[in-house]
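The complex appears here without one of its protein chains, the remainder shown in place.
Entry: chain A
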Amino acid sequence: MAALCVEELLARAEQPHRSVAVEKELELEFDLGNLLALDRNMPPSMPRAAGAQRESRLRSLARDNTQLLVAQLWGLPAGRAEGATGPLVAQLPEPSYRLPREKPLPRPRPPTRWEQFARLKGIRRRKRTSLVWDEAAKQWRRRWGYERAGGDPARDWLIEVPAGADPNEDQFAKRLREKREKVARNEFNRLRNIARGALPGRGLHPTGQQSRAELGRATQVARVSTASLGRFQPRLPKEPPAPPPRGGRKRHFEPLLGDLAAERRRQLELLRGLGSKKPPLDLTRAVNKQLREEDAQAAAGKGRKRGQRGKRGRQRPGGGKGPAGGKGKKGGIRRRQQQQRPAGRKRS
């Protein structure tokens, strides 16, 4: 058995490699930008009867054309991607063959009623200043809105009856009515524009004939149109539950009763890391040490007298209890520290 396998291997090794040379009558046309090869040769004759042969002939045709295309690709200027050790990458030229559009061109939206009117009359948009000089208030006031220039017309306590009007007519009511009518007309025109598809909200307002997909899109837009961008919107009764957010990982904690020894080891590592950068206060300690030494020298030089005067001075604001309690404790501190000081100096 083993001998047979070895013979097979040897036979295979002796065979020559498959040739990469391909013979064609007409040269192929290549568009390497699109990785496209156009073969204008006559296709091999394939009589209907031969079923298996068709497959093999088609396969060899595809293989030959692919071989020619790949040979062309090897002729392109190449470089290495991602630095010197990255894969070898060929730089493709610009595609020359124009591929057709996947989707149709978008329709231009119809103009709104105002746009139509403005085009008709030749009205063009003027840039207006946001602030207007109010002569009465001697201030720059905004053009409309809160504290507008010229005063709020709705708050007038006096309206003059115009020349040709009926004196018994209520001017205030008339003003209010006209404002309401203006608002209603504006709203009506806005909705009409939307119905004609002139505004960006087309497809989102309910018409009678909307497909399921359009309704779904409108629902999604409505959900996201809140101040929190839809994060806290409850789902509708029959809406399917929200798909889980992909990519963002929830917080991950260690198991409660996991490997306690490993946890201890990690904590000790952390402690070692914390402890290693220990000396940040060196300057302060050095200063304190210096002060201590100076104090010791001063106390030793001037003797006990200076120390006692200092003690009495401190006790006076403390009250009568000072001498009794202070001498013991504070003298104790002084004495102890004076004893300790020489040892400290030796150590340093």
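By definition in this document, contacts are C-beta pairs under 8 Å (C-beta built on N, C-alpha and C of every residue); 3 or more make two chains touch, one makes a residue touch a chain; residues count from 1.
As a working rule, contacts and distances are computed from a predicted model.
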{"item": "Protein name (UniProt record) of the chain left out of view, among \"Trafficking protein particle complex subunit\", \"60S ribosome subunit biogenesis protein NIP7 homolog\", \"IBH1-like N-terminal domain-containing protein\" or \"Barrier-to-autointegration factor\"", "value": "\"60S ribosome subunit biogenesis protein NIP7 homolog\""}
{"item": "Of A:A11, A:L26 or A:L260, the residue in touch with the unshown chain", "value": "A:L260"}
{"item": "Identified contact with the non-displayed chain, of A:A136, A:A227 or A:L274", "value": "A:L274"}
{"item": "Where the missing chain touches chain A, by residue", "value": "253-258, 260, 263-264, 266-268, 270-271, 274-275, 281, 284-285, 288, 291-292, 295, 314, 317-318, 325, 329-330, 333-334, 337, 340"}
